[in-house]
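Moving on, here comes chain A:
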Amino acid sequence: MAIKIEQVKSVLLKNARVVDPQVKLDQITDILIEKDIIRKIGPVREFKGKTVDCKNKIVIPGMMDMHVHLREPGEEHKETVITGCHAAAAGGFTELACMPNTKPPIDCRSDVEFIKERAENHLVNVHPIAAVTIGQAGEQLTEMGDMIEAGAAGFSDDGKPVLTAALMRRALEYATMLGKPVIDHCEDLSLSESGVMHEGKISAVLGMPSIPSIAEEIIVARDLLIAEYTEGLLHLAHISTAGAVRLIREAKSRGVRVTAETCPHYLVLTDEAVRGFNTLTKMNPPLRSENDQKMLIRGLKDGTIDTIATDHAPHAIEDKECEFQVAAFGIIGLETAFGLIWTHLVEKKLLTLEELILKMSVHPRQILQLPENKIESGAPANLTLVDPDIMWTVDNTAFESKSKNMPFQDWKLKGKTFGVINRGKMILTV
Partner candidate 1 sequence: MKVKCEIMDAKDITRTLNRLTHEILERNHGTDNLVIVGIRNRGDALAYRIIRRIEQIEGKTVPLGMLDITLYRDDFQRLTDRPILQETDIDVDITDKKLILVDDVLYSGRTIRSAMDALMDLGRPALIQLAVLIDRGHRQLPVKADYVGKNVPTSVNEQIQVKIKEKDGEDRVFLVEN
Partner candidate 2 sequence: MQLKSRHLLGLEGVCQEDITLILDTAESFKKVLDRPIPKVPTLRGKTVANLFFEPSTRTRFSFELAEKRLSADSVNFSKVGSSVAKGETLKDTARNIEAMKINFVVMRHSAPGAPHFLSQCLDSVVINAGDGAHEHPTQALLDMMTLRNCFQSLKGLKVVIVGDIEHSRVARSNIYGLLTMGANVGVCGPATLIPREIKALGVTVYPGIEEAMKEADVLNVLRIQLERQKEALFPSLREYRNLFGITRERLDRVNRRITIMHPGPINRGVELDSDVADGDYSVILSQVTNGVAVRMAVLYLLDGGRQKLEGDDHGN
């Protein structure tokens, strides 16, 4: 499948159910878009330009994925900025934030500019997350101010935690002064050690070196204490355990400025999936227990978990076609996220459409202090088009991503995005 980016002169979305909880909008109507602006929301009778029939379809504010690994520069055989953006668009995302653990890491202005420039002409807005420390080495802070000016949307040493408490304190103080969050990958390395899966019954069965829940929770607790102390803007990436949800909930109730994300795979899979040693179920943090999964869903529902991000982590075939212990951590997620969440949470009434929009469109922008994206007349047209009823089968050979590593091959899903509109451009995928 080749992505076709169309320039929008004017386009009419006909008979769509338009939903945006930010403006309390949920009605079946038409949207007229001219260039990159929403001209009108309401019935349009006479129209000669391009019309997209949206009967029984839903139009929502363009989705954003705030945790993507684009692999450029350094590992372009896995993904590039452009293929990553194509994959995002195919998965219904109009914006994404990409993590700085490239080779070399994004840790100075020119690196940030490089990413921005690569994505310049794409429909998808790319917001680089820059490293907290130079080379992500956990020692010296990066020039955050300079990088924000160039377009950095936040700071993270993702792939690893911010190494020490002292460093986390300084990073939070400094980034918060500049109005951007520090995003932490919560993992106590001394506890996770050489672990490759969740420590629990399945790891006991498989005899595999394991990562206990407390490896995540200890750093979550540390970060929450530091955030409370410094009043810093803290965002916790890919939360996977019940204990972490509990800690965050409790911190939020005390007014700590923390936000948290989880990923579709933690919501639809558990460590049971690791039986059989499928390397496509290897990620960090690892797939956890059923109880963890239940608590994550509860956390999403009660607002403890603010956003669902994919942690899209492309890897080459040889990085996964090997022994489990040797295999790379991570799976791709851009092109399955919506379908998985729709099928396994919205259809099962665990999440409402409005909540999905908040988690996958509204909150990521708030967390990264980006301009809001509302469906309003006169506002920029930044939209995702959803077909809520379509039945489809996951097929990674048809993916836009350069990599194919994910465990959802042949899954039957219901609900898929079929188009995105942003920056005066439109991509329709049927």
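Remarks
To be clear about the criterion, a residue touches a chain if its C-beta (ideal position, glycine included) is under 8 Å from a C-beta of that chain, and two chains touch if they have at least 3 such contacts; residues count from 1.
Quick note on selection: all candidates are chains of the complex that A comes from, given by their letters.
For clarity, every value in this text was computed on a predicted model and none was experimentally measured.
Taking any copy into account, the candidate from 1 or 2 that touches chain A in the complex is 2. Across the complex, candidate 2 is touched by residues 199-201, 203-209, 212, 276-277, 318, 321-326 of chain A.
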